[in-house]
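The other protein chains are all here in position, but one chain of the complex has been omitted.
Take a look at subunit A:
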Amino acid sequence: MAGVAGGGGGGCSSSSSNDFQWCFSQVKGAIDEDVAEADIISTVEFNYSGDLLATGDKGGRVVIFQREQENKSRPHSRGEYNVYSTFQSHEPEFDYLKSLEIEEKINKIRWLPQQNAAHFLLSTNDKTIKLWKISERDKRAEGYNLKDEDGRLRDPFRITALRVPILKPMDLMVEASPRRIFANAHTYHINSISVNSDHETYLSADDLRINLWHLEITDRSFNIVDIKPANMEELTEVITAAEFHPHHCNVFVYSSSKGTIRLCDMRSSALCDRHSKFFEEPEDPSSRSFFSEIISSISDVKFSHSGRYMMTRDYLSVKVWDLNMENRPVETYQVHEYLRSKLCSLYENDCIFDKFECCWNGSDSAIMTGSYNNFFRMFDRNTRRDITLEASRESSKPRAILKPRKVCTGGKRKKDEISVDSLDFNKKILHTAWHPMENIIAVAATNNLYIFQDKIN
C-alpha cells in the first residue's frame, strides 16, 4: 500500500481520496555516529499555524525552526524548515535538600496561540516550567540623546540640542527571553503541560499531582488532582499524562500507569479527585501475564482536534476513545505486536518502560506513533490501513519516496523484511509531530529531526 490518505483541513491541497506517498524533506542534527547525550531530542511540537517547529533536548536547549516562504523560483521546495532561534531553556540544578540532581532535559514544549507579533511557548523540565517569548527585531533605533552610538552615557549638561531617534533596519535578530518562571510547585517529576482553550491558564502534571496555573501568575498554582496516598507504601498508580480539552476549558483528562483515563470537570469541585468519566478497557484474561500491567501503562494521551475523541498510547498499541463511551475504545491499532513475545527481554533492558507519544493529523483522519529501529507507524482511521516507515539516513535523498517497511515475525523472511531479532532497540522514535493543517510530519530519531512531506505531483 502506498500511503495514508490523510487529507488536511483548512487550506490543504491534497485530496483525501487519493493515496499519497511520504517523501523525505529534511534532516536536522549531526550525522556523527557518536551521539552526545545532551543532543538527544526529548520533545517536538508544531505551533498552531505550523510555521514554527520547536524541539527540546536533553541538554535543556530549545531549537525553533521556521518554515520558509514558498519560493516561486524553486517550485519543488515546499517551504523548508530552517533554524529560527536557539536558546538554553533550562540548566541543570541541584536539590540540596534531597541531594539529588534535577535534570535540565526538556520534557515538553507547548505553544501558546499567537496573539501579537511575538511567539510564546511553555517549556518544562522535571520541576520548573518557563514561559518564553520569541520576538523578532529587525530595526534598531539610532540617534539617542542620552547615549552615543557606542552606548556610553552622555553628560546631560553637555547636551545642547535634542533630536528624535530614528529607526533603521538591521539584520533580523530573533530573541528569546524568559517572561515567567513557574517553579517550586511540583514534588515529583513533571510529565505533561497543557495550555487551556481559554488561553489564560494551563495545567502541569507530575506523577501524583496536577496543578492549574494562570499564565500571568507565577507565585501561586492551584492543585486540582492529587492521587498521593496518605501512606506512600500504598502507592500503586501514578499519573502518566494529562491534557486539557481543546474546546471546553473546564474539562481535562489524565492517564495512569494502570491503563486508565479519567476525565475531570473543574466546575464540579475545586479538587478534581473524583472523575466525571472513567475510561478503562477490560483486560483480556487469556493474555494476562506478569507484564500485563506494565504494558497497559499509558504513555501519552491526546485529544483529537475535534474534541470528540481522544487517543492513548500504551506499550504495544494505540487506542482511540469516544468521549461518550467509557467501557472500551472505539478503535485499537497494534503498533508492534511482535514484541509481545519479547516482553521479558524488554523488561530486562528497560525498553518496556519507554514512553512513546502519539499524534493526530489535522483532520483527525490519521494517527501516528513511533516504534523501534527508527520505525514509525501511521494508521488511517477511515481506510483502516497502516504503514510502517523508517527515519534513516539511507533514505534521506531530497524528495525520495519512503519505502514501507515490514517486520517479519514468522520463520521465512522475505526480501526487504527485517526480523524481530534484528531490530535495534536503541533507535527508538518516541516523539513525533504532525503539522496542524498539512501533511508534513516531524520525527525525532535520537539526535536527528526528520521532516517528511507528502509527494508533490
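Note that in this section a contact is a pair of C-beta atoms (placed from the backbone, for glycine too) under 8 Å apart; a residue touches a chain by one contact, two chains touch by 3 or more; residues count from 1.
Keep in mind that, in the parts below, contacts and distances are computed from a predicted model.
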Among "Sorting nexin-2", "Cell division cycle associated 4", "Phosphatidylinositol glycan anchor biosynthesis class T" or "Spermatogenesis-defective protein 39 homolog", UniProt-listed name of the chain not shown: "Cell division cycle associated 4"
Sole contact to the chain not displayed, among A:189, A:277, A:406 or A:455: A:189
Contacting the left-out chain in the complete assembly, out of A:96, A:157 or A:290: A:290
Chain not shown: contacting residue from A:342, A:385 or A:427: A:342
Those residues of subunit A which, in the complete complex, touch the missing chain: 98, 100-103, 126, 188-189, 207-208, 232-233, 235-238, 240, 257, 285-291, 293-294, 297, 340-345, 347-350, 353
